[in-house]
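Apart from one protein chain that is not included, each protein chain of the complex appears where it belongs.
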Amino acid sequence: MKPKAIVDPHPRTLELLFNREDLKRLKSLVTMTVWEGSRMPSDMAEKHLPEASVIIGQTDLPRERLERAKKLKAIINVEGNFQPNIDYEYCFERGIHVLGVGGAFGQAVAEMALGFAMALARGIPEGDRLFREGKEVYGRFSNQASFLISGAEVGFIGFGNLGRALLKLLPPFHCRIRVYDPWLPARWLAEFGMVPSSLEEVLASSQIVFILAGATEDNRGILNKRTLNLMKKGACLVLVSRASLVNFEALTDKLAKGDIRAAVDVFPEEPFAKDHPIRKLDNVILSAHRAGGLSAAYRLMGEMIVDDLTQILNGLPPLRLQGAERETVARFRSMPVRK
Amino acid sequence: MKPKAIVDPHPRTLELLFNREDLKRLKSLVTMTVWEGSRMPSDMAEKHLPEASVIIGQTDLPRERLERAKKLKAIINVEGNFQPNIDYEYCFERGIHVLGVGGAFGQAVAEMALGFAMALARGIPEGDRLFREGKEVYGRFSNQASFLISGAEVGFIGFGNLGRALLKLLPPFHCRIRVYDPWLPARWLAEFGMVPSSLEEVLASSQIVFILAGATEDNRGILNKRTLNLMKKGACLVLVSRASLVNFEALTDKLAKGDIRAAVDVFPEEPFAKDHPIRKLDNVILSAHRAGGLSAAYRLMGEMIVDDLTQILNGLPPLRLQGAERETVARFRSMPVRK
Amino acid sequence: MKPKAIVDPHPRTLELLFNREDLKRLKSLVTMTVWEGSRMPSDMAEKHLPEASVIIGQTDLPRERLERAKKLKAIINVEGNFQPNIDYEYCFERGIHVLGVGGAFGQAVAEMALGFAMALARGIPEGDRLFREGKEVYGRFSNQASFLISGAEVGFIGFGNLGRALLKLLPPFHCRIRVYDPWLPARWLAEFGMVPSSLEEVLASSQIVFILAGATEDNRGILNKRTLNLMKKGACLVLVSRASLVNFEALTDKLAKGDIRAAVDVFPEEPFAKDHPIRKLDNVILSAHRAGGLSAAYRLMGEMIVDDLTQILNGLPPLRLQGAERETVARFRSMPVRK
Partner (left out) sequence: MKPKAIVDPHPRTLELLFNREDLKRLKSLVTMTVWEGSRMPSDMAEKHLPEASVIIGQTDLPRERLERAKKLKAIINVEGNFQPNIDYEYCFERGIHVLGVGGAFGQAVAEMALGFAMALARGIPEGDRLFREGKEVYGRFSNQASFLISGAEVGFIGFGNLGRALLKLLPPFHCRIRVYDPWLPARWLAEFGMVPSSLEEVLASSQIVFILAGATEDNRGILNKRTLNLMKKGACLVLVSRASLVNFEALTDKLAKGDIRAAVDVFPEEPFAKDHPIRKLDNVILSAHRAGGLSAAYRLMGEMIVDDLTQILNGLPPLRLQGAERETVARFRSMPVRK
């Protein structure tokens, strides 16, 4: 008899997460109780918990529920960020794997981040806008502010999934990359060929600064008036991870002065205020939280989920999804994802 | 006594081509007669020819002039394309090096081409436009047409300087790259890890098609109604080399139907007609011949020029600039560059 | 007051593991009780356990001891393989990190493995031997059995630390790499650009087969008479992980027939029998367990240890050393290391 799975993926759906082949693999692996479109009703979750080997989704799992889930081996969060819906400590003690799909967004976000950097460095959207208005300037006279990515000084704020994916795209450009990540040892960062640096050094030295850190209690607003003022004239800020790292009004002011350029994919509130002055600035590229949410990323989640469930149900450790860690799981502070 | 050089770089200038250090190196190498702002007057050129070891620029050099330039060792075209201003055959016989700076644009154009591809694949300028209009769509619902460069099927039309520079940027994306270049042996192309293909195969199979070939008599209008119709629904055309390869009206029609997307950096005439319908289309990125003309590219020319002159004046072969070749020099058909 | 550490590293020593700078960092981090040259005496270990935050070494740690080590946060095995000296289950429950230094050998072993492959492919030691005997054959007539690594069909048996390190050395050779590792998902292996395969496919298709798996209950003797007979005529076997995977007499027989070539760095017993017939064969390279034990590898362990202790004592997860995993820690079956 196959192990049982509670599937409660809202705001995701099975359709979004699994291609035909992976869904078939999943069905051959577990017997599923599925609820989509909203959180699974309590009584339904309660009923199936005692027999569940696996929970896929963000079902509330306080200690009292987990104590009744005696067969539970793995909980898979399909949103992308761990939230306070689980008694993690209990899971660690019991050896229940708590896994997240966040890593699946890495490639999509990294490509978008590089695309933003190139678009800023060469003024691609602005040149296009001028052309549409019939005001284009030809050739090198339009390139006063353009620069090559090759050989540019690059900075990373944060070096997790996004940073690792982006780093893999950069070798052809032979950039020096400074990195600020207070959770990671300097020598380990250096092994990736990067220069471990303070936040201030990253900002003051880089032509392109990528904001790649997840939101934590400690990094709220670290890009503020003081630190943004460290940036070089004409430098480019690429914000693709979490808006909470940036004081948005300070950024808008800095941009309004024309000192720097920026690409912004995440906002303090989404949808973002229709009348916000940043919408009028020429030196910014605006993007409506579009960096990660590609079909390819969601389908990669499904592939990873089935692979890791196969490992776990065969008595082997998972290795594609990201495991929650005792030290950090409580320190991430992300908003739940919108549908 | 230092060898003498005629410097007649219009439409370039010494200032554009040489940074301070390279200008210093150049001056220590040769005694220069310089004319900027227009073509060097005939009598001036005639006067200095007999003593010149080097000509930097596009001075007219028919056989009768060359016969009088008995000390001439090298002619360096600083425009980017060889033109019919020189009796090339005579130079080959005499062993006068005829060199061009076109290779210096490779990196700048390659980065722009990749930037265009990313901007098309992810709808960066269009997303920005919608945001400015207050019509942005958030998250994955805005990404129906988006795709990853990673793993995409890519096509190159032409594999010269631009293709080689672009190829070096693509390894992190693990794309299959099909290439059409009738001047190059299939086995040699295959050594670069590309798939040698017909024009038709490239167009029919690729999600992104890069037009990278120089203009020749043979490739005029090879992207026309018939061949553009081979392209896949939603595929992206990136035109960064020469407009003459494309039948522009056929391209505009194809885009107007919404079948494909395109980024266009070169136009049949520049400045381009203000009322051309392509300026209104959402699925195109327009750019006013901005891909190559970066300060870094011009300064690289200067560095290459000084390096190769040093080689030649020391009795060594040049190796940074591109030598004209007997077989092909007459077959390129590019417009002279605008200032 | 600094946390306390029990340091019981035999058969390693502090001198072997830590360079001057890392030792200084370690001392500034913890107050150490050190015993070298043999296992720390029981009473000494017992005495310091209750106050220890960290244990560096292979001290016996059954449950009753661990229960008394109330402050313990991390146990660091400095041998390279986890052994049955610890009640791992208890550590997992309590959240005590159990870490190993095995990954530090990866680079050294990978380079040696590639060096062996090149030495076999080109007959380097054999050519040298002939030259010393005055029997050398010049030029291409000596290269009948030689082949290029570039483009060769390569096989990996196992894809852990060693495989990952070796994989990073191979991109310039553009080899197709087949991999057999029953503990790893096929799709994940494919993401590394390798071809997931059965043991039989790896052996039958590869010109060079690298044995890179750790010893487990399941893989004892999987290279035996039957499976070795699948190898291609003239193929090369490189054995650098554990001798237990190979039936040594079957390998010797196979080599004696001249069917294949091999480099052997690990032996069923070490020191190895002086009169074993493999010592006389021309088509083998013999090496006395020399692949991993480089000064650089030991000093990397020290760096990793200090980095991860810093992380742990700062409330952050370790990330350089390798954590024991519930599912696999009991399944590895390695010999303890000789001094």
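So that you can tell them apart, the chains are marked A, B and C in the order they are listed, and the count of residues begins at 1 in each.
As a convention for this text, contacts are C-beta pairs under 8 Å (C-beta built on N, C-alpha and C of every residue); 3 or more make two chains touch, one makes a residue touch a chain.
None of the values given here were measured: they were computed from a predicted structure.
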| item | value |
| --- | --- |
| Chains on display which the left-out chain touches in the complete complex | B, C |
| Option touching the unshown chain, where B:T13, B:S295 or B:Q311 are the choices | B:Q311 |
| Contacting the left-out chain in the complete assembly, out of C:E89, C:E136 or C:E200 | C:E136 |
| Identified contact with the non-displayed chain, of C:V30, C:C91 or C:A108 | C:A108 |
| Interface with the undisplayed chain - residues on subunit C | 107-108, 111-112, 114-116, 118-119, 121-125, 127-132, 134, 136-140, 142-143, 146-150, 168-173, 270-272, 274, 279-280, 285-290, 293-296, 298, 338 |
| Residue numbers in subunit B that touch the chain omitted from display | 92-93, 95, 183-185, 187-188, 303, 307-308, 310-311, 315-317, 319-320, 325-328 |
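One rule holds in what follows: only the chains that are shown with their structure count from here on.
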| item | value |
| --- | --- |
| Steps in the shortest chain-to-chain touch route ending at subunit C and beginning at subunit B | 2 |
| Most centrally placed chain, judged by C-alpha centres | A |
| Interface numbering overlap (same over half, different under half) for subunit A and subunit C | same |
| Rotation angle superposing subunit A onto its copy subunit B by C-alpha atoms, nearest 5 degrees | 180 |
| Centroid distance [mean C-alpha coordinates] between subunit C and subunit B, Å | 51 |
| Subunit A and subunit C: spacing of chain centres that average the CA atoms, whole Å | 34 |
| Touching two or more other chains - residues of subunit B | none |
